[in-house]
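All protein chains but one are shown at their positions in the complex.
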Amino acid sequence: MVEDQEITNFASDNAAPVCPEIIEALRIENTGPAMGYGNDDTTREMEEQLSTLFECDLRAFPVATGTAANVLGLSVMTPPYGSIYCHKMAHIEGDECGAPEFFTGGAKLALLDGPDGKLSAEILEDALAKSGAGNVHHIQPAAISLAQVTECGTIYSPSEIASISAVAKKYKLGLQMDGARFANSIAALNCSPAEITWKAGVDLLSFGATKNGAMAAEAVVFFNMEKAAEFEFRRKRGAHLFSKSRYLSAQINAYLEDGLWLKMAGQANNMAARMARGLSDLVAAPLHYKVEANIIFATLPKNVIEALEAAGFLFYVMGSKDEGHVRLVTSWNTTEEEVDRFLDVLLKHQ
Amino acid sequence: MVEDQEITNFASDNAAPVCPEIIEALRIENTGPAMGYGNDDTTREMEEQLSTLFECDLRAFPVATGTAANVLGLSVMTPPYGSIYCHKMAHIEGDECGAPEFFTGGAKLALLDGPDGKLSAEILEDALAKSGAGNVHHIQPAAISLAQVTECGTIYSPSEIASISAVAKKYKLGLQMDGARFANSIAALNCSPAEITWKAGVDLLSFGATKNGAMAAEAVVFFNMEKAAEFEFRRKRGAHLFSKSRYLSAQINAYLEDGLWLKMAGQANNMAARMARGLSDLVAAPLHYKVEANIIFATLPKNVIEALEAAGFLFYVMGSKDEGHVRLVTSWNTTEEEVDRFLDVLLKHQ
Amino acid sequence: MVEDQEITNFASDNAAPVCPEIIEALRIENTGPAMGYGNDDTTREMEEQLSTLFECDLRAFPVATGTAANVLGLSVMTPPYGSIYCHKMAHIEGDECGAPEFFTGGAKLALLDGPDGKLSAEILEDALAKSGAGNVHHIQPAAISLAQVTECGTIYSPSEIASISAVAKKYKLGLQMDGARFANSIAALNCSPAEITWKAGVDLLSFGATKNGAMAAEAVVFFNMEKAAEFEFRRKRGAHLFSKSRYLSAQINAYLEDGLWLKMAGQANNMAARMARGLSDLVAAPLHYKVEANIIFATLPKNVIEALEAAGFLFYVMGSKDEGHVRLVTSWNTTEEEVDRFLDVLLKHQ
Partner (left out) sequence: MVEDQEITNFASDNAAPVCPEIIEALRIENTGPAMGYGNDDTTREMEEQLSTLFECDLRAFPVATGTAANVLGLSVMTPPYGSIYCHKMAHIEGDECGAPEFFTGGAKLALLDGPDGKLSAEILEDALAKSGAGNVHHIQPAAISLAQVTECGTIYSPSEIASISAVAKKYKLGLQMDGARFANSIAALNCSPAEITWKAGVDLLSFGATKNGAMAAEAVVFFNMEKAAEFEFRRKRGAHLFSKSRYLSAQINAYLEDGLWLKMAGQANNMAARMARGLSDLVAAPLHYKVEANIIFATLPKNVIEALEAAGFLFYVMGSKDEGHVRLVTSWNTTEEEVDRFLDVLLKHQ
């Protein structure tokens, strides 16, 4: 790491600080007593705000990590002898140290491939047709998990989700959406939150805020409310029910107020687009996927990677520097100046 | 609930707000990027501060709930075919919805009785002598869990812990301390944190802050560092590793600064003592246990309970109002005025 | 152990050999191929025979151990955040090394006391009234497990079961019967298998054969068939689905043929009764419980215990020989001669 100069962190959107509005909301929340464990007005307000946002009745529960949101949600959809169909690059597969297996009591992730980090109705139909459903020797298909935004930085359209949902319904599977970067998808798509979720057949959403400016807050949103009661027991035994829940809910309330969440996600997306344009137009660096949200995968020459690091930029190099595959993530607080400074280094060293 | 008048909440110390120093610390922490998942300077500082406080090498990991601290800690001590010896009134038994069983993969809690909510060396020796250790039909003793402060509001002395630890060593069991109210015990005892923990034989401590003025922060402290590496995997798969961990650590750092934690716990203890004196001296209400920390169990006439509720006091009634068993918990922000107003209502209605 | 003389084993009914009819049935079954995993005619016949015996539609699945029958059955009744109400002396609590916790994914056993090793409607009602059902902090009542015969050798009457079942229904709990010694109860009671099970409200029965002359065979019998499909997946993932299932089913079929099961259980019961009469009448040894089946708990002088051991009798001494508490279990092949020889030694040494 570089001393004596500013670090610009493109390693992850969770390296960014909390947005000031949310810090301020915590201060404001901090007056007087409130009953613990979610029996408080701030949490009730959070559920109402999400209900308004999604234009439907729903149940919403705050938790503090994206992994908790995903795996607690999946655990009410999947028996221990069940399987969850997901992309082989999914966060639940590679980056949660077995949390889905733990919370489901031993379910399997059935890994599928698909271009751009996305599943499709066809890919799922193919896999499910030979899944051995009903055969006692085989683990039983129970759920489909989609990431919106995907791990590749791509985005599902409402019609893609709807066709996947049709397969889910055909095979009686739950449809869960890992929305750790849900805000970035809404900021990018020309659609309402309802259109990309329950109207397209999503049963359960991890509505992420942490990666987009919150401190530690996600809401698990049940559009299909049948399993919400079970969720509460599973959240408690997972040690994810906060005694002072109001400080989780206060983050989400501030996040939603006056469209703050979309403003922040829009800024991250715009900065990624600016960087992507620079990479392809200015320096002809190959992009691995269409840049639709705030994540860029590209290939850079080794000397450029080293120059960027020397200039104080942090980001992931996947594999060796000789291969040169890098991941760049912009955040709610990424500035044009930071992106341009990054591109300047590139231009100078290409 | 009562409208149009101030509520004074003696239901739980987790109903209190966050102390302003900790809110301010979150604001101060909130500058610039930091690597996620605990690879940050604030978290390193937290471990160092605890090391100084406990006068020894240790490993410390922040989590957000007391249940998480307890059950993740116990999970590295207890195989799935193991048992954890604890008091039958322990929080891990009655108030965590099976979290210990979940995180250990199916271990049992072996419930023991003992006066004042406390275990003793004798009680443990008795139980362990007939535990069936080594017999394949029986679950195997693996750990002892003590709550300091206990669920009854009583406190173990260093010599009590040391004699229990001798039994733990004899039977090769881990010794875990549920310190959700650890601060209240140190504020009450005339001893150092080291004396009541590792010097007395404790292997693992849940160092609580949430109930004593933090927002959501506990540190799992390993005095016996052998299992610390395993803990990190278990924390992640339990979905308890925060991406923005620095905001957990910042709470603990502020909590420890300038003895804030003991000041707050001292205030809560003093207010409980003041209330207990009032209950016994002024109104002759029977106290169930010696009041050593910030929790009071007492019996009150039904009409007094109702008068207190009408006057805006919140607290738990265990069972029916006719029986009149109540629990009163004071907090870091409980004031003399609040206690005296409570006692005034009592005096008026007895 | 004693060499050069015949051992008479009163330690357990599972120390007895297999009855010759069942050994012969295995030989007869052993012709030609059969599809594996229970898709065979012998298994279908087993289900039909049990359906006839219990005078109702049912689903029945063979497994090889009593523990498997119990815990697989309970696992379809109990969510991982659930609790199973049972007697504190229950086999599932003390003698299965945590198997119920394992198969349910972490459920708790809620231990109740009651005279003669039996639960009653009152004891259950009391416990369930304060169980915290619906409260997210508490594990949720899910099932009641009764042992018929109990661990004390006592037997529930149909009306006792029926009143317990009424409590189960009131609290929406499943009612499971651990029938490891079910045959001994039917041989003792003046009732049909139906009367003591589904007609009295039992949902699920572990129909034991191993302790009463089989090699390794129990049937899990679903009177409430809703959960039978789930059971099949759980049996397979528990590694309890036999490829050559027909040899399990053949044991049960032979066991049921011509009332063999009741003949064997009757013999064991009669021998226990003979021994109990001898203990109380001849030598005035105190019996701990009414001897209703094939198990006797009694207190004997130390010198008598030693004389019996020297004479080649095997049995359990609970605790120390000075206390003198012994358990004696008779089997399908226990003879009058063996019992009388045992009593002779007693008479000689009292």
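Read from first to last, the chains carry the letters A, B and C; within each, the first residue is number 1.
In this text, contacts are C-beta pairs under 8 Å (C-beta built on N, C-alpha and C of every residue); 3 or more make two chains touch, one makes a residue touch a chain.
All values reported here derive from a predicted model rather than from experimental measurement.
Participant: Among C:Lys244, C:Lys263 or C:His288, which one is in touch with the chain left out?
Facilitator: C:Lys244
Participant: Determine which one of B:Leu173, B:Leu241, B:Leu260 or B:Leu343 touches the chain that has been left out.
Facilitator: Going through B:Leu173, B:Leu241, B:Leu260 or B:Leu343 one by one, B:Leu241 is the residue touching the chain not shown.
Participant: Given that one chain is not shown, which residue among A:Ala11, A:Leu58, A:Val136 or A:Val329 touches it?
Facilitator: Touching the chain that is not displayed is residue A:Val136.
Participant: Please output the residues of subunit B touching the missing chain, sorted low to high.
Facilitator: 37, 79-81, 105-106, 136-137, 139-140, 230, 232-237, 241
Participant: Touching residues of subunit C against the unshown chain: what are they?
Facilitator: 7-9, 11-12, 14-18, 20, 23, 26-27, 30-36, 63-68, 71-72, 96-99, 101-103, 210-211, 215-216, 233, 236-244, 247-248, 314
Participant: Write the list of subunit A residues that the hidden chain touches.
Facilitator: Residues 80-81, 94-98, 101-102, 104-109, 136-139 of subunit A touch the chain absent from view.
Here is the rule we use: only the chains that are shown with their structure count from here on.
Participant: Any chance you could list the residues of subunit C touching two or more other chains?
Facilitator: As it turns out, subunit C has residues touching two or more other chains at 80-81, 105-106, 136-137, 139.
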